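Here we show just some of the chains, and they stay where they sit in the whole.
Chain lettering (A, B and C) follows the sequence in which the chains are written, and residue indices restart at 1 in each chain.
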Amino acid sequence: MARVVVDVMLKPEILDPQGQAVQGALARLGFGGVTSVRQGKRFEIDVAGPADDDLAARAEQMAGTLLANLVIEDFTVRVEP
Amino acid sequence: MTVDTVAHAAATPDVVQPFAELGLKPDEYERIRAILGRRPTSSELAMYSVMWSEHCSYKSSKVHLRQFGEKAPKTDALLVGIGENAGVVDIGQGWAVTFKVESHNHPSYVEPYQGAATGVGGIVRDILTMGARPVAVMDPLRFGPADAPDTRRVLPGVVAGIGGYGNCLGLPNIGGEVVFDETYLGNPLVNALCVGTLRHGDIKLAKASGPGNLVVLFGAKTGGDGIGGVSVLASETFDADGPAKRPSVQVGDPFTEKVLIECCLEIFAADLVVGIQDLGGAGLSCATSELASAGSGGMHVVLDRVPLRDPTLSPEEILMSESQERMCAVVEPAKAARFLEICERWDVTATVVGEVTDTGRLVVEWHGEVVVDVPPRTVAHEGPVYHRPFARPGGQDDLQADAPTADRLPRPSTPDELRATLLRMVAAPNLAAKTWVTSQYDRYVRGNTVLAQPEDAGMVRVDEETGLGVALATDGNGRHCRLDPYAGAQLALAEAYRNVAASGARPLAVTNCLNFGSPEDPAVMWQFAEATRGLADACLELGVPVTGGNVSFYNQTGEVAILPTPVVGVLGVIDDVDRRTPMGFGPEGETVLLVGETRDELGGSEWAHVVHGHLGGLPPVVDLRRERQLAEILVAGSRDGMLTAAHDVSDGGLAQALVEMCLRSGRGARVFLPDGVDPFVALFSESAGRAVVAVPRSEELRFTDMCVARHVPVVRIGVVDGDALDVQEQFSVTVEELRAASEATLPALFG
Amino acid sequence: MAARIGVVTFPGSLDDVDAARAVRLAGAEPVALWHKDRTLQGVDAVVLPGGFSYGDYLRCGAIARFAPVMESLVDAARGGLPVLGICNGFQILCESHLLPGALTRNDSLHFVCRDQRLRIENAATAWTSAFQPGQEIVVPLKNGEGSYVADERTLDELEAEGRVVARYLDVNPNGSRRDIAGISNAAGTVVGLMPHPEHAVEPLTGPTTDGLGFFTSVLTRLVGA
């Protein structure tokens, strides 16, 4: 059994209203010094089989075709045993 | 993990069981032992404890609710009455509707988004279960003070949850309420109403008849949701390590429910079920015992066939789980294949988990061993019944004596004071525009919404060919009920009834959600007894039967109960929705009339609340005969095309009614207050039995003649004109200024 | 014979009944298409209706894009079949790359339902020919993720080629770049629209009947062809 973790974040040039709302709320709560907040998604995917290169390649594909919309998002993939 | 089987229970009579932690009283536990002739197994104990809870058994309210049946008015409209998942009402042309309001108060306080969302999900399944297509929802809500920090947590979450679930189901939200009061701070009320439509022949009932028929569980998989509200499980004593603490928060999946709805409707259309029941509170315990007890009397269930989301669940937990989006159907074996095929088409998980028997026993098996063997009636329908003591509280007289008279509470008298009071009231959270809330709800989906908020009633078209439609309104005034629960409940009914009539629909039937504090407090129980008595009496007099509802007790923080809040929903029918009456003013030059009588009635009024923070005196007088006459006038006026606008007068009085008619249409009015009445009383009194209407000049005489013939007072109070509400000899406010005052409040509070 | 216009139902589609009604009121025959079927049943045009296909989980339209019916639809659309994507349908068209850009969370972070004034910027597409260029209309809008985004180059291109079909007036309800409410492909056959014309086809149930024009437009084109 292996775990794939995919992080999907909006591209930097895309406006992130959720992140902005969080930033505003943090400021109101008295957390100072926050210069930027971005909110994205995290997927934890459990897959039968070994955590090998083949899985890494498949994970890359899952992320690129389904999990992220490359028009507006970037992703990173990690495979953990 | 050891499993507590029936055989084991019989052999170990002296095992100490955690019945108290599960909410059972010692005598209730003894009764279970007497019924079974042995101690219950842990699974049986789980079942009895959830089914005999206040929520499921109505043990404190039952003796009072009976009046709704005993005093029910004679009517041919009721196809299915109280006792099923929801009542069914004949609306003619072969069509029927089913509707019901339910509470999800406590879960919405704990987790506002999910609590409110699953509240919508639950009531929608109740309507679906009757064989109907759900067609609209409404959401009567109550929160703490609008500016309280916790309200800023609860309200946005509740609204997002109701929208998130209802919008995703594709059900238009056609109305509701948003009310703020101190007493709801730790006890928000989240009530949800759903209405569905069906043909007469399509009614489905929750009963498992026909031995040999299959019991099919379908929809979402079962997880640990909703278990552990008391955090101790029946099995505790049998498992040294104790079960993992399960989440008590239920998470809704509206997508699964939407698919389940379409799947069910296809199954109904193919006539594939003998009986059907949704899984709501008490989950499988409730569904299996109720189905069996209403049918052939017996059922055999193989519990390990239940598809699980969490494989570690124990049988007790599976029986108690309140996982959402599940249904249970009884299917003839010959039709099972077709049933499963339709589920497959919709990608809905469906599993045969048992079959109907005629043994008179509900038997549940777990890995080949019997863990439950009970007479299902004793679980579902023969739970404890309490005659809780009730007494009029000592302070009630003082409260009623503390009337808001002119010398007790200073009243505005100059034109400037009246104008300032009006603007302050318009901007007060209870009267201000609720657009911030309602713009988060889809009111268009399905394309049959004829009227939606902020209209007096929501109205949906049922039949596109003929224009047959139904209208619905919900109302409740906790302050009025606090002053006099008998009259207060009647006023709530009268207001909803009047709202439905104002839209042009003929009131037909009633649902209610009775939100109260602890039934163990005799003062609260008195409020409850008075409110139910008042409601039942008024339903009889208005000729509208109660078809179903819900009771929510224990809405209190420490010793302090919420205002007694019966929320009453009224359903009406209209033969052609084209004839509906909107609330906004029609063309300029039309005559504005006030129908009904205005008295100096400010007890429990919004004015006393906003301006003086005062609650005392008596609520407005209830005159049900007058309400009936007024409704007849409004319905006839709509049918005969005399009315271009109608709006009922309630919270905030005539002033607020006129403001709302101006805001809705963007048109102003020139208004003359009737002679001989104090302008303040004329504007802000909350006398019941009144409505403002607008009629074309050509219809004025015909309309007033109709009122006179029925001995209902009517006065011409002005004309639709200009772009200001111009109260002659007093003051003038432009519609724009009114709009700014009304619309700024909620966005300023909630962002 | 009346033109046949397909309306696709995905699990979670909601406004398919409304789209079918609008098609009918415009004088065409609605044909129900099912997400699991590959066939388009020979329809003359297709509407992808609003709703929450697959719950709108992950991203709106992201999962529906991979439905079997979409394979046939994408091919047919590339071949010139008129397709109108409304709301969720617009999102699906973007996810399928039949239209550029993407629809993201409203800047208010709330779902919004309102009667929205629009200006028809391009009255030459398959779905807007019944309007006058620059005509102002009011139709319902209801979405949680309706903010249209694309990079500046794409936006400039859309503007230059007249592919901005409709723009929000008075209020930008969701933070869309350049107030864009709808766009089309280069051929003007595939149109994506955030607001809901199918909810403005009857005076009794809609704020106006302005929405009917989208459905009569495609009909004129089909009959003319």
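Just so it is clear, contacts are C-beta pairs under 8 Å (C-beta built on N, C-alpha and C of every residue); 3 or more make two chains touch, one makes a residue touch a chain.
Everything numeric in this text was worked out from a predicted model, so none of it was measured.
A.B. asks: If each kind of chain appears just once in the picture, what does the full set look like as a formula?
C.D. replies: In total, the complex contains the protein chains as A x2, B x1, C x1.
By our rule, only the chains that are shown with their structure count from here on.
A.B. asks: Report, in whole Å, the distance between the mean C-alpha point of chain A and the mean C-alpha point of chain B.
C.D. replies: Distance between chain centres: 41 Å.
A.B. asks: Taking each chain's centre as the mean of its CA atoms, how far is chain A from chain C in angstrom?
C.D. replies: 30
A.B. asks: For chain A, jot down the residues that touch at least 2 other chains.
C.D. replies: In chain A, no residue touches two or more other chains.
A.B. asks: For chain C, which residues count as touching chain A in their complex?
C.D. replies: 58-59, 62-63, 66, 94-95, 100-102, 104-109, 147, 149-151, 175
A.B. asks: In the complex formed with chain C, which residues of chain A make contact?
C.D. replies: Going through chain A, the ones touching chain C are 10, 13-15, 17-18, 21, 66-67, 69, 71-72.
A.B. asks: Where on chain B does chain C make contact in their complex?
C.D. replies: Touch list, chain B to chain C: 160, 163-164, 167-170, 253-256, 258-259, 345-347, 438-450, 461, 464, 577-578.
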